[in-house]
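Apart from one protein chain that is not included, each protein chain of the complex appears where it belongs.
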Amino acid sequence: MKKSLMDIICCPLDKQELELDARQEEDEEVIFGTLTCTECGEEYPIEDGIPNLLPPDMREA
Amino acid sequence: MKKSLMDIICCPLDKQELELDARQEEDEEVIFGTLTCTECGEEYPIEDGIPNLLPPDMREA
Amino acid sequence: MSVREEFDDWAADGRDKGMEERHWHTAKHVLARMPVEDGDTVLDLGCGSGYAGRAVRDTKGAGRVYGLDGSPEMARNARGYTDDSNVSYLVGDFDHLPFADDSIDHVFTMEAFYYANDPHETLREVRRILRPGGTFFCAVNYYEENVHSHAWQDSISVEMTRWSREEYRDAFHEAGLYVAEQDNVPDRETEIPAEDAFPTDNWETREAMVERYREFGTLLTVGVAP
Partner (left out) sequence: MSVREEFDDWAADGRDKGMEERHWHTAKHVLARMPVEDGDTVLDLGCGSGYAGRAVRDTKGAGRVYGLDGSPEMARNARGYTDDSNVSYLVGDFDHLPFADDSIDHVFTMEAFYYANDPHETLREVRRILRPGGTFFCAVNYYEENVHSHAWQDSISVEMTRWSREEYRDAFHEAGLYVAEQDNVPDRETEIPAEDAFPTDNWETREAMVERYREFGTLLTVGVAP
């Protein structure tokens, strides 16, 4: 996930801003990490470079 | 020209309302007559059922 | 020469019907795309023989259809080709549209827009008369990318505007219209002879003719009024 994505993505639930916690980066890309909603606190994983912004109840359904 | 056309046509120059003077009618249609702008007074002919709403200087150009 | 003089001649010698036949190959596909709802009011700019308005009434449930043309003889011919009292023809000029603000649902124009004396003014006029969400389907065969059309100006006395695809989009935006799509609509019906017939009177090579009809076809730009 390129960091420029932060400009336009938001929490799928309340559409508020997300905060990025990058745990592994490679050439400007975040490979592993977490996106946390600055409003509701919901967490969304970034895995293998792909952010998973499904609502939490759909993530494992 | 059907009279319903009066609902949407206007003077091509100042876009103001037109007034219809029907001189010959046939089955709900105006065949000959004149349309006069209620604002600028410009006159537009209806001939053989067709209104000529060209700006006057283009009518004979 | 004026639009009236040039095209009154065309109407008098039957070129209105000749154009209808040729333009129908792509115009019908353009008309098919128009999102006309029952009862909508549709305007055809530079209607020529008026075929587009009649087709929209027959196939789309349009309420009232108006064909506007700068040539009184074209309008007279067009009127003569139909008995449908919900199709009307008017004489008027593209840059001085005689319609009230927000009075039209959809505007169509085929092979006529570029004759406007000031096409930017025409676009502003179209935007003015369209209701919010109303569409403008602007179809032309004469445009910059279609190199095979460039010589057409030589045989027509009215000055023609030759924009590129991008210039069309830019001009729509400038006039305050959203651009919803742009496309080349191929003419798959004009017959293209076999290789050994070339050069013909009009075409040096078969490739050129294929490019003109099957690839470039008609340039369609669709605008939407905010």
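Every chain is named by a letter (A, B and C) in the order it is written, and numbering of its residues begins at 1.
We adopt the following convention: a residue touches a chain if its C-beta (ideal position, glycine included) is under 8 Å from a C-beta of that chain, and two chains touch if they have at least 3 such contacts.
Values in this document were obtained by computation on a predicted structure and should not be read as measured data.
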item: Where the missing chain makes contact, among the chains that are shown; value: A, C
item: Given C:T135, C:T161 or C:T218, the one touching the chain that is not displayed; value: C:T135
item: Per the touch definition above, residue among C:R22, C:R124, C:H148 or C:R169 touching the missing chain; value: C:R169
item: On chain A, residues whose C-beta touches the chain left out of the figure; value: 1-2, 4-5, 7-13, 15, 28-29, 47-55, 58-59, 61
item: Absent-chain interface as seen on chain C, which is shown; value: 32-35, 37, 132-133, 135, 169, 178-184, 222, 224, 226
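Just so it is clear, only the chains that are shown with their structure count from here on.
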item: Chain B and chain C: spacing of chain centres that average the CA atoms, whole Å; value: 25
item: Averaged-CA centre spacing for the pair chain B and chain A, given as whole angstrom; value: 64
item: Overlap residues in chain A, where contacts from two or more other chains coincide; value: none
